[in-house]
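Entry: chain A
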Amino acid sequence: MIDTYFIPLVKILFVLNATLIAVTYMVLLERKVIAWVQVRLGPMRVGPYGILQPIADAVKLILKEDITPARADKWVFTAAPILVMVPALITFAVIPFGPSVHLFGRDIPLYITDVNVGLLYIVSVASIGVYGIILGGWASNSKFPLLASLRASAQLISYEVAVTMTLVSLIMTAGSLSMVKIVESQFNAGLWFIFVQPVAFVLFFIGGLAETNRAPFDMAEAEQELTGGFHTEYSGMRFALFFLAEYANMIVVSAVATTLFLGGWLAPFPNVAWLNVLELIPSWMWFLMKTFAFLYVFLWVRATLPRYRYDQLMRLGWKVLIPIAIANVVVTGIVKVLF
Partner candidate 1 sequence: MTEEPKEPTAAGDKPASEAAAPAAPAAPTPAAPAAATPAAPKAAAPAAAAKPPAAPHDNKPAPPSGPTDPPPPAGAQIPACITALQAAVPGAVEHVSFYIGDWTMIVPATKLLEAGRFLREAPAAAFDFCSDVTASDWPSRAQRFDVIYCLYSTRLRHRVRLKVRAAEAEPVPSVSGIWPAANWLEREVYDLFGVNITGHPNLTRILMPDDWQGHPQRKDYPLEGPGELLMENPLDWLKLKQAREEAEIE
Partner candidate 2 sequence: MATEARQMFDTEELVINMGPQHPSTHGVLRVVLRLDGEKVVSSDVIIGYLHRGIEKLSENRNWTQIILLTDRMDYVAAATNNVGYCQTVEKLMQIEVPRRARYVRTALCELQRIASHCLWLGTHAMDIGAMTVFLYAFRERELILDLFEEYCGARLTYNSMRIGGLPLDIPVGWDKKVLEFCSIMAEKVDEYEELLTHNRIWLERTKGIGVITAEQAIAIGLSGPPLRGSGVTKDARKDEPYAAYDEMKFDVPIGTAGDTYDRYLVRLEEFRQSIRIIRQAIEGLPEGPIVGKVPRLIKPPAGETYHAIESPKGEIGYFIVSDGKSTNPYRFRVRPPSFCNLQALPQLIKGHMLADVVALIGSLDVVLGEVDR
């Protein structure tokens, strides 16, 4: 009873809270990191070094006037941000933060659940997020958001193909769709998969940037073009949900990349005995550090690179990434058969 209901509930609450706090603090982290790259300081006023800025932002957004455009479709207008946020959050159900730990006389695995089609679950749930964007643009009942949402959804769908192809080659390498088993196979192989599948890693990273609408693929939300993209008409808490969903997606992509390519909760060189001193750092700490490294690279890329034009972005997805991904699958297959 406790095992089937109570412990998963505690884990869910814990992960959900941790994720939401992480997402709000991602906002601050982005502003700070980009500011430091740009020779500025970022938010400094609210709290020491601006630490309480996200709380100020949250309070502001909650207290804002709730404006719905006059001819907008009310139910869809409200549902759209939810449809973007929820898939990002429920992905965390299958992400493994660590192996089993021994607590209170029980073996508690550091993941909410281990579905044996975990990777497939993640990819499918992420696709539902696209609906939220399309509906958001549609429900606003205005020219610019509609155009922008169509562009954003086309971009997301195209890059999903590339990312999924990449994941196929990874599944072939790992031999399983379950997230926990992928990490364990990295342990068995003694190598993080980034060394085994470098091409897949690069493709996944670029695809991840495009999937989360981050620079250099953020044409859909670039202010200079269509004044705010698909969330032009949103304000207050609904806008906050869109905004936070983008960061939640970023964290999901980073977490998935960590699990698949950087060995999840494993320390570097997990099989080498004399480096076991690295095991002093708990496994979930390793996981968080690697995820954080990924997030930092996301922010770094945003501060540095110019933005792709929409047609160049689509061309990159279809004509460059997908062929390379397919080629990667073929090569992986050949290597697997021969060795």
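For anyone wondering why these and not others, all candidates are chains of the complex that A comes from, given by their letters.
Keep this in mind: a residue touches a chain if its C-beta (ideal position, glycine included) is under 8 Å from a C-beta of that chain, and two chains touch if they have at least 3 such contacts; residues count from 1.
Computed from a predicted model, the values in this text were never measured in an experiment.
Engineer: Okay, in this complex, which of 1 or 2 is up against chain A?
Structural biologist: By the stated definition of touch, the match is candidate 2.
Engineer: Taking the touch rule as given, give the residues of chain A at its contact with candidate 2 in the complex, in rising order.
Structural biologist: By the definition above, chain A touches candidate 2 via 34, 37-40, 143, 146, 215-216, 218-219, 222-227, 303-312.
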